[in-house]
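A protein chain is absent from this complex, but the other protein chains hold their places.
Up next is chain A:
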Amino acid sequence: MKITFMLLDAFTIDGTVRGTFTLAGELARRHEVEIVSVLREADAPALPLSPRVRLRSLVDLRTGPRWPFGDRAARLMKEPSRLVHPQERCYEYFSALTDERLLRALRRLRTDVLITTRAGLNLAAAQHAPRRTIRIAQEHLQLRVHESGILAEIERWYPTLDAVTTLTVADRAEYMRLLPDGSCPVLTIGNGLPDRLYPHSRQENRIVMAAGRLVWTKGYDLLIDAFAEVAGKHPDWRLRIYGQGPRRDALLARVTRLGLYNNVLIMDSTDDVEGEMAKASILAVPSRGEGFGMTIIEAFACGLPVVAFDCPHGPREIITDGHDGLLVPPENPAALAETLIRLIDDEELRHRMATNARTTAKNHRIPEIADHWENLLTTLHP
């Protein structure tokens, strides 16, 4: 079977790219798999990709000898996209040029299965991919993040797809409510952990770790506020936040304003996030919303208990409260601080949760996740 994944940008570091690369690599053990990236901004992807997976791109944004790639392309790139709904959360990355290339790629597609990974691409596939191709829309975010205009498009076009997958059961329920009875099946298949050797935290360093894009949704402002309490009680504990994003300067200023410059470090994102996790003792997930929570299962694999806000929807579906992590009332820094302090104070609890976390992680291994995909593909493409 030939399977094509379509990503907006395979050359960046985020949960969608990480999840797609892992799944594509696993499926490529048995199938012909390619990834089509609408945009290309680097010579090679930032995240590791199996050599079995072919990667191609539609619009090359690399500067240098290729630039400019022709007056017409340069002009089209400045024009807004008509194909993609303006309420697509990454609308600014689309253009008349991506429209042209995307339409051509979809119409010329020679593949058995097309798996698209965000609303704009899912809608384009529903309308323009050949009907002989099995078209599956993956929701890596959550239905509730979409605004009303694009929601109407989703309601209209997703029923023409062959399947929709969500990362959480809660999100599946929301899709089931939106889409009419008898339209395409909606399944929950989470992201998978790459099959590799994970380092294991020895719970010996006084470090709380967090990792993700430095954006408002990730709630690092709330975590820093909470850590002011933690550092008051445990001045020798440190918080390390790994990530990049538009909130970096504001977060750094917050650390300075709260006098936490000896306790909080905001580090660049790392290509060995598991290595850094294993040097820490707790993972904090202060998100205001979390479509899945890839870092939670990565931390579990590294033997870290996770303290997370009980936000919609990912954390509560992955973490068993009190067993492999602790859930905290959402957007409540005082409660987050109290819970972190509780776990810092109780080393025995940390060790117990760390052991449980590693067991939980086994359920999220990519071979198990790929089995769910194989079942779905076999049903749709007997």
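Odds and ends about this structure:
Just so it is clear, a residue touches a chain if its C-beta (ideal position, glycine included) is under 8 Å from a C-beta of that chain, and two chains touch if they have at least 3 such contacts; residues count from 1.
As a working rule, contacts and distances are computed from a predicted model.
The UniProt record for the undisplayed chain lists the protein name "Urease accessory protein UreD", from the options "Sugar ABC transporter ATP-binding protein", "NADH-ubiquinone oxidoreductase subunit 4L", "Nopaline transport system permease protein NocM" or "Urease accessory protein UreD". Within the complete assembly, A:Arg206 is the residue of A:His31, A:Arg206, A:His234 or A:His323 that touches the hidden chain.
Only one of the listed residues, A:Thr160, A:Thr256, A:Asn363 or A:Thr379, touches the absent chain: A:Thr256. The set of chain A residues touching the chain not shown comprises 196-202, 204-207, 238, 240, 252-253, 255-256, 259, 261-262, 265-268, 271-272, 274-275, 278-279.
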